[in-house]
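Written below as structure tokens is the structure these notes are about.
Just one protein chain is left out here, and the rest sit where they should.
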Amino acid sequence: MRGLAGGRAGRAKRSIVTRRRMPPGTAPGTLSVDPAATPSRIEVIAASADRVRGPDPVAPGALPMADPAVGVLWVNVEGLGDHDALSAVAGAFNLHPLAIEDAINLHQRPKFEDYESHHFVVLRMPQPPGAETVAFVTEQLAICFGPGFVVTLQERPGDVFAPVRHRLLNEAGQMRSRGADYLSYALIDAVVDAYFPVLEALGERVEALEAAVIRVPEAAHVAEIHALKHELMMLRRAVWPMRDMLAAMLRDDSALITDHTRLYLRDCHDHAIQLIELIESYREIASGLIDIHLSSIANRTNEVMRLLTLIATIFIPLTFVAGVYGMNFNPEAGWWNMPELNWRFGYPAVLAGMLALALGLVWWFRRKGWIGRG
Amino acid sequence: MRGLAGGRAGRAKRSIVTRRRMPPGTAPGTLSVDPAATPSRIEVIAASADRVRGPDPVAPGALPMADPAVGVLWVNVEGLGDHDALSAVAGAFNLHPLAIEDAINLHQRPKFEDYESHHFVVLRMPQPPGAETVAFVTEQLAICFGPGFVVTLQERPGDVFAPVRHRLLNEAGQMRSRGADYLSYALIDAVVDAYFPVLEALGERVEALEAAVIRVPEAAHVAEIHALKHELMMLRRAVWPMRDMLAAMLRDDSALITDHTRLYLRDCHDHAIQLIELIESYREIASGLIDIHLSSIANRTNEVMRLLTLIATIFIPLTFVAGVYGMNFNPEAGWWNMPELNWRFGYPAVLAGMLALALGLVWWFRRKGWIGRG
Amino acid sequence: MRGLAGGRAGRAKRSIVTRRRMPPGTAPGTLSVDPAATPSRIEVIAASADRVRGPDPVAPGALPMADPAVGVLWVNVEGLGDHDALSAVAGAFNLHPLAIEDAINLHQRPKFEDYESHHFVVLRMPQPPGAETVAFVTEQLAICFGPGFVVTLQERPGDVFAPVRHRLLNEAGQMRSRGADYLSYALIDAVVDAYFPVLEALGERVEALEAAVIRVPEAAHVAEIHALKHELMMLRRAVWPMRDMLAAMLRDDSALITDHTRLYLRDCHDHAIQLIELIESYREIASGLIDIHLSSIANRTNEVMRLLTLIATIFIPLTFVAGVYGMNFNPEAGWWNMPELNWRFGYPAVLAGMLALALGLVWWFRRKGWIGRG
Amino acid sequence: MRGLAGGRAGRAKRSIVTRRRMPPGTAPGTLSVDPAATPSRIEVIAASADRVRGPDPVAPGALPMADPAVGVLWVNVEGLGDHDALSAVAGAFNLHPLAIEDAINLHQRPKFEDYESHHFVVLRMPQPPGAETVAFVTEQLAICFGPGFVVTLQERPGDVFAPVRHRLLNEAGQMRSRGADYLSYALIDAVVDAYFPVLEALGERVEALEAAVIRVPEAAHVAEIHALKHELMMLRRAVWPMRDMLAAMLRDDSALITDHTRLYLRDCHDHAIQLIELIESYREIASGLIDIHLSSIANRTNEVMRLLTLIATIFIPLTFVAGVYGMNFNPEAGWWNMPELNWRFGYPAVLAGMLALALGLVWWFRRKGWIGRG
Partner (left out) sequence: MRGLAGGRAGRAKRSIVTRRRMPPGTAPGTLSVDPAATPSRIEVIAASADRVRGPDPVAPGALPMADPAVGVLWVNVEGLGDHDALSAVAGAFNLHPLAIEDAINLHQRPKFEDYESHHFVVLRMPQPPGAETVAFVTEQLAICFGPGFVVTLQERPGDVFAPVRHRLLNEAGQMRSRGADYLSYALIDAVVDAYFPVLEALGERVEALEAAVIRVPEAAHVAEIHALKHELMMLRRAVWPMRDMLAAMLRDDSALITDHTRLYLRDCHDHAIQLIELIESYREIASGLIDIHLSSIANRTNEVMRLLTLIATIFIPLTFVAGVYGMNFNPEAGWWNMPELNWRFGYPAVLAGMLALALGLVWWFRRKGWIGRG
């Protein structure tokens, strides 16, 4: 997934506060549509054991009725910017005002709610694998399902349901005949599965960064590690509550979820746990990276210091000796004044002494283990 | 919110011990009003399905009676410094002495208590969004609600209830007809919602600091990170128990909370969880910042050391050579004494040798990767 | 509280293993009094709804009988060094051998035990606020209460019960008439409340240290942070189990604790949770301090290194140039030998060159941002 | 185990995302065999109390029937690449489609599922001890057991069941007569036991690394510590859910698991906990190693710096003095110009002064404790 691999450090700047659209204090249960949101588009698939119709675009006023005895009706609303469309859908399937409000208010926490006449699920859907985006983006998806109908409300057009549609339209399997709960499961399962490629891409980034930090730690890595932790944190906040949501669905004992579907939801729950384990593993690695970076930098600083100390310790005494013999004392003022300057072998003797001193220091450093591993 | 953005490091000095006003050992259940507290002011709104009266300031002796059959009475007390007012309110609605004591004793932990005849909720209310303060400040808010009445006791005048008042006075909606529990929910929801702008402002600070630390770590950042962690800790202590309080209300099975209201409280509980998740995310980021700061500083120290070592390693040997030829050995004392001083090309030869040495070292450093990335 | 503010680092030396007085393997339930312990002193207050008698010192043999119908008897034993006194008290109120053993064995973990005929509570009591000690000291307090009696066993004379005694003796309130469980609650509440001033004093120390570490980190701070964490750990070990103890009392459904008292115990339990939250907050801050110290030190080392590198990088090349012109090559030996020494403007040219070099380096450092922020 | 000891840092590159073979969105319960998987091979052992037959390779169409009254049938499928074989096995023992799907989809999380007519267990099996591999490798193992049959589905040929086969074929013990649940227990126990040698090998690596880091910290250790943490993380993800799986089996109250077997499963559960405790211990040690490495590096840098400072602080002033007497002021230009150059004992006096200065500095350093411990 190209999207995740690009735009690294820059992404750390995206805010993690998920702004609620309505001003604080608005009356709950109000259907206050955001006029800036994408205009709504309704599409219906009607499936029964023996045949399937759709997907057909439908006008808000022409919504079909749900009949659990016949089959299942999937009403997919893309874009949440149209008051009429949303209230028509809410009216047609008798959806609870709080459910509709939650579906419209973006940045809900994934959750499952039981509203007697229907169930309500909200979760965050990643982009479909081939999407041409450059960042890990999720959109909000709300699913309301009751006897004979499934209503999905998406923040934006584009979803991960291509395989579900394919099976619904082309395979005369249980998806057509098992009812609304099974179709809802299939949709949720598609969302959960869509996180795996996202995590794989993230995993490749983590591993590339790991290798880079261990090889040569650079200042830029710190920002990248941080950006990675940021993204993992956001991913975690999308996936963790999804597990709780699935657990709540499994615990639910209303007639709306059959035992047969529950078996499949259990599987989906397992996948959510697997996602969480992966995310936690990556988080652990990313947390470790900053320590590794610090240790690597400390190692390099130590190496640099060792070299400096080596050079300085060898040459500073030698330079001092040279400095001594550069002093301008007048040898003629007295016998004691630097007589060696006039000795016959003074210069070679001093050079030899310097050489001996240098070799002695090198030998000493080698014995301490500083040379030969530098 | 300007308040949060200002006065950073200085704020770290605010004490986190929340002083209890009464001396240890005072008899519990005593109505010992703090004379230094803000004087009390009572204001009443009486709402029924078809009409609403108020808000009217009311004298302690003239409190109206609550009648659940007619509608709901909201008695709002601002300022807790008036013994007569408080005991009049407690008497009129038969409030439990421990509830009143908790309402007066500031710095209670948010909690929900069931006193048979009425419920008691205490929480911390942030400042209204437009408040002209310069720091994140909360005040204590106690809510007692029973059949037909809601009593709110605020530490100071000024609250976040403007939208609730607006809806109560102007909209003939469920708030007037659904009873005391629904009105209490609306008040709690307003408090919970009021934390979102606070967190958004804090989030902007966190992100600004993040960017600054990664770009150029400075000593001052340490104090800022610390101040930030302090504030998040205080925020956390205000919000965490609020979630438990809401969970306790949801679990409560007395007749004082209807199933209808419970549905809305569940939503409010979700918002509290969302707040907590945001706070925990910020705490995690803030904790990571100190590591990033340390890593960045280590990086910079490493760079500085590399430059020093580079310069020193190149020039120290050269200076030594120059020192050698500055020695005053007498070339006339013997053939061995620095004959090169009198060679025809001695000086250029030495300069050339020095140049070769320097170039060799530069080449070596470049091979080790220290130059070209400095 | 002067005690806590003094004697910092030195206190880190106090052992945290709480020695059990009896040798391992002694028979449980044995009343083996430590002869080195403080001699016992028994004091009795007898209170009933209409009158109160005491506090009177009482001889072991003259203990009054408890009669729940009349009122409550508070038998306070100070000092656990007297076998006769202790066995007399145990006999008079039929206390369980294990309870007495726990009361005598110092360094019990705070706990609540139900011994059918009476309840047993053990906790750690801090010093009364005005105590002339120089360290945070707690003593063990055991409370046994049953129908009509409360027996308190203190390790040493001196306690935090002054306000309880005052109310018992001077106010004809519920404390006299509500029975042994309410009096026990009042004693426990006094102990819990006595931790608040201790925490406030500790909080001031934490904040002073915080400010100091951020301003100028010193080596001594490390020891102080460590001492602080030590003390917080001890405080935590005293307070955490107190919360569990109170929770166990709340869960207890025997007739010995009335619903009325339970309401007050719930409040006391809340205070214990508040204490724990404060301690955990301080622990978190103290843990953060060591990171801040490290970051601050790293910052300062970085600054020092930058200065050194600056000076060295500017002067080492200059000194080399000076060294070169200090070489004694003989200009007369050939045209190539340091002709510049005899040039007319050789010296000022070299000085100018040096100045140019120095200015160039300064300019370069300024561009890299090392000067102007040093 | 040679495998674990080799190929250290390189192993950190293995991806930890466990790729699910089927594309996201495939219909659940589909028997979509991966054609690239190892071809299947079926082997059957039929055991009853008095005799045993097998292991015989069996064609998919010739699978025997299970009869719990007679004994137990162990059908072992190695390699999951053959659609006919797998559907034949599923058909013969009436296995649930989801169970078969989970068995084929590699990288399942270890789990236990109850499908009414049979139980399903999936876990990760380490290599048999003598395996000629060079890395810690696990393969997926699925066990389905019902009345009279145990079906095992292995990812690859080669397993850790040699001792189970041996006992089944050679010892007329309870394994033959206790039924399918006991045989399943024996298989699971063999898998759990097979982790102990893996952990022992890992333990030796941890300890070797520990010793090395403490002795002389090297840059390469950072990568090794990281690789170790990686491997422990993978091990943990294989073992933790195995414990939950065993706990679920213990809680299961269907007739398929007898009380007798449950006693043995309890023992197996204990072993899984022991494995987890070992892994957690190693993780803790590995986490500590990075701190130890950092501390050791800091220690060494400190030592190096101390030496540099020692040398520099002693020689820099001496060199300065020598430099002063190397200045070319003309003593004849005035009495004040370096008269000491012409003093009789000028040179020895300066040398003596230098010596005194050097000795003074050495004495001072010794007093500060820098020499004698260097």
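As written, the chains take the letters A, B, C and D, and residue 1 is the first residue of each chain.
As a convention for this text, a residue touches a chain if its C-beta (ideal position, glycine included) is under 8 Å from a C-beta of that chain, and two chains touch if they have at least 3 such contacts.
Bear in mind the structure is a predicted one, so any value in this text is a computation, not a measurement.
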item	value
Omitted chain - touching chains that are shown	C, D
Option touching the unshown chain, where D:Asn94, D:Thr258 or D:Asn337 are the choices	D:Asn337
On chain C, residues whose C-beta touches the chain left out of the figure	9, 12-13, 15-20, 23-29, 98, 102, 108-109, 111, 113, 216-219, 222-223, 225-226, 229-230, 233, 237, 290-291, 293-294, 297-298, 300-301, 304-305, 307-308, 311-312, 315-316, 318-319, 322-323, 325-328, 338, 340-348, 350-351
Contact footprint on chain D, counting only the chain that is left out	129, 160, 162-164, 167, 171, 173, 175, 189-190, 193-194, 196-197, 199-200, 203-204, 207, 210-211, 214, 263-264, 266-267, 270, 273-274, 277-278, 281-282, 284-285, 288, 291-292, 294-296, 298-303, 305-306, 308-309, 312-313, 316-317, 319-320, 323-324, 326-330, 333-334, 336-338, 369-370, 373
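As a convention for this text, only the chains that are shown with their structure count from here on.
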item	value
Same or different contact residues where chain D meets its copy chain A, judged by the half mark	different
Between chain C and chain B, distance of the C-alpha-averaged centres to the nearest whole Å	25
Euclidean distance of C-alpha centroids - chain C vs chain D, Å	40
Of all residues in chain B, the ones touching two or more other chains	291, 294, 298, 300-301, 305, 308, 312, 316, 319, 323, 326-328, 338
Contact graph of the chains (line, ring, star, complete, other)	line
Pairs of chains found to touch, sorted by chain label	A-B, A-D, B-C
